[in-house]
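Omission of a single protein chain aside, the complex is shown with its protein chains in their original locations.
When the chains are written out, they are named A and B in that same order, and each has its own residue count from 1.
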Amino acid sequence: MKKMGRRLLSQVSRRAFMQGSAAAVGITFVGGAERSWGAEEKRLNVYNWDTYIGETTLGTFNARTGIVIQYDLYADNEELFAKLKEGNPGYDVIVPSDYMVEDMLTLKKLMPLDHSKIPNIKHLDKAFTNPAYDPGMMHSIPYMWGTIGLGYRKSKVDGPLVSWADVFEPERAKRYSGRIAYLGDMRAVLGCALKYLGYGMNTTNPAEIARARDMLIAAKPHIKTFAEDNGQDLLLSGEVDITMEWSGDIAAVMEEDDDLTYVVPKEGSNVWVDNLCIPTGAPHPENAHNFINFVHDVDVHMEIAETIYFATPNKSAKDRMSPDYTENPAVFASTDVLANCEALLSVGEHTRLYDEAWTAIQAS
Amino acid sequence: MTEATIRPPRRRRSRSEINPLDYLKRPWMQLTLFLSFLFLYFPIVTLVAFSFNDSKRNITWKGFTWKYYEKALNNDSLHDAFVNSMIVAGTSTVVSTALGAMLGLALHRYRFPWKGTYEGVAHLPIVIPEICMGVAMLVFFNAIGMKLSLTTITVSHIAFTIPFVAVVIRARMTGFDVSLEEASRDLGASEWQTFWHVTFPYMIPGLVAGALMAFVLSLDDFVITFFTAGVGSTTFPIKIYSMLRFSVTPEVNAASTVLIVITLSLTLVAMIVQSRWAKGRQQ
Partner (left out) sequence: MEDWRKNKGAFATFLGPASFWLLVFFVIPLILVWVYSFGERGPQGQTYLALNFENYLRAIEPIHLGIFWKSVWIGAISTAVCLVVGFPVAMGIAFAPSRWKNPLLLIVVLPFFTNLLIRTYAWIAVLRTRGFLNFGIEWTHEKLDGLATLAGFPEAMGDFVPLELLYNQYAVIIGLVYVHLPFLILPLYATLEKLDRSYMEASLDLGAGQWRTFFSVLVPLVMPGIVSGALLVFILSMGNFLVPDLLGGTDSLMIGNLIAREYGAARDWPFGSALSFMIMYPVFIFFVINAMAARYRTHKRAAA
């Protein structure tokens, strides 16, 4: 019954979208008490990071569809999770990363997506259309992706950096003692250390995690700080010369300082994908589908990618963008580097192994 | 403001020209105050300076610009967040100052069974880690089915600022001469009149201090606010923390500067009005 209602509804609003006019919507319940049979009210509640969207994206969407967007902000995946854990406070679109999608799926926090309402997924690069965390993109559509690597100041480092050894091996890190910053994120730092040691990023083997932990503790005297997402600022201000960071952050500072560059070490690293999802209990799922489709419209997507400078999985958009963007090593990692990279997956109850290792590292 | 203390009679002293209790006229006091204010304002001055910096970041000076003020003033989401913060901080300050003052007064004045336990519990909002309280509020509001909104934020802010106000009021009230109240009652004033004309005026400096504290606490709070915020109730701290994933831009510095300038000018106006009024009363 309810399903049929949705299908009917979807036809109405798809037509409305295609005609690109608010007036074309058939029925609008002003009170909006029972939504399943009528067109949705013209509202959409988006929950995303700040400045993680184009400057004109929301305005254009509103102009084309008449839907008013309420854009709210969170600061990281775990906050998003905590906020939705007890129930959806009313969001229609959220942007969780890969492993978070996986956990939210397990907990049935995400609605299945109707691909017929998101025709623009045809623009997506094939590499992204069947992610391990959500086979077949049944509940999530990739939005932006990136890697974790080392941002560094070329003039202060001997030769180009290629390996994690320079920051993880105490003997090698000594050369740059006090000029290195790590991320403050436990899975990211331990994950990269595990990669360097040749293990999997999502290992649940206590011995492997312990080895990574001991190596990090040994390297710690040479580390200046665990940067809370501001490693790029430390690098730009000359506080450190090497910092572990997310790719897009370094890409942004490279524009301001030619002496800075970014590398994904050869041992491999983390590749992450943020995804557009509809949380269970979303009040406006139709508008949400509509919005997700809109975000992957080639022109719209180009504007977003140009503003936020993260790598896009939208191949049609990428093909039309300037080499400044597409050939920037801090935006797009090369394919052979990517081959060594891994996505973070949920480790379930083994999270405690990581948590305890991280406490030991920080407290030592 | 009521001058509750009695000024000591001026006497000539042989030890020094300055009245010994006129600390503000003493060089060591002036030096200490100067250093303390330097400590308070040095970071703020740098913050204001960088709001004019022609760079996306607060790191290197790249020339003077007004553009971030233009941007900040035209940024609707910043504006909304600002207004939301002001609504929450304003409302919660008023309510928590009133409730906290009454609580502080009651704890100061009355002896009652289980008082120790009561005090222990009533002070926990100061001690509880913010995130623990945030989670508790989120679970609670979900359990009772209260929709997250500006109201839930305000309600939570009131709950955690009440004890702060109570602590200040209680510190203020110790040493309050109860005989003043007794005298008032003896002279035929009712309980209410006594409170209003004797006790309340004495409390005022404590109320000002408590209210300022509650306001700063509420305006600054991110963690509890985040967990109790619903659709459309993004506040200033939530906005700023979310920007962290990228970089804090001079736009935020500009917005902060505007807030400081507004507060400063309101203070100046209030001072001028007050001194005119005082002069008028003298004549």
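Some points to look at:
One rule holds for everything that comes next: a residue touches a chain if its C-beta (ideal position, glycine included) is under 8 Å from a C-beta of that chain, and two chains touch if they have at least 3 such contacts.
Just so you know, these numbers come straight off a predicted model, no measurement behind them.
Residue A:Lys85 is the one among A:Lys85, A:His115, A:Lys266 or A:Lys315 that touches the chain not shown.
Residues of chain B that touch the chain left out of view are 1, 3-8, 20-24, 29, 32-33, 36-37, 39-44, 46-47, 50, 58-59, 98-100, 102-103, 105-112, 115-117, 119-133, 135-137, 139-140, 143, 155-156, 158-160, 162, 164, 166-172, 174-176, 191, 202, 205-206, 208-210, 212-213, 216, 219-220, 222-223, 236-237, 240-241, 244, 248, 252-253, 256, 259-260, 263-264, 267, 270-271, 274-275, 278. Although one chain is hidden here, its contacts on chain A can still be listed: residues 76, 78-79, 81-82, 85, 103, 106-107, 178, 182, 184-187, 220, 223-226, 228, 230, 233, 237-239, 346, 348-349, 351-352, 354-355, 358-360, 362-364.
Assume only the chains that are shown with their structure count from here on.
The distance from the centre of chain A to the centre of chain B, each centre being the mean of the chain's C-alpha atoms, comes to 38 Å. The touching residues of chain A, counted against chain B in their complex, run 45, 49-52, 70-76, 79, 82-83, 86-87, 89-91, 228-230, 232-233, 236-237, 249, 252-253, 256, 308. Partner chain A is touched in their complex by these residues of chain B: 55-60, 77, 135, 138-139, 142, 147-148, 226-227, 229-234, 238-239, 241-247.
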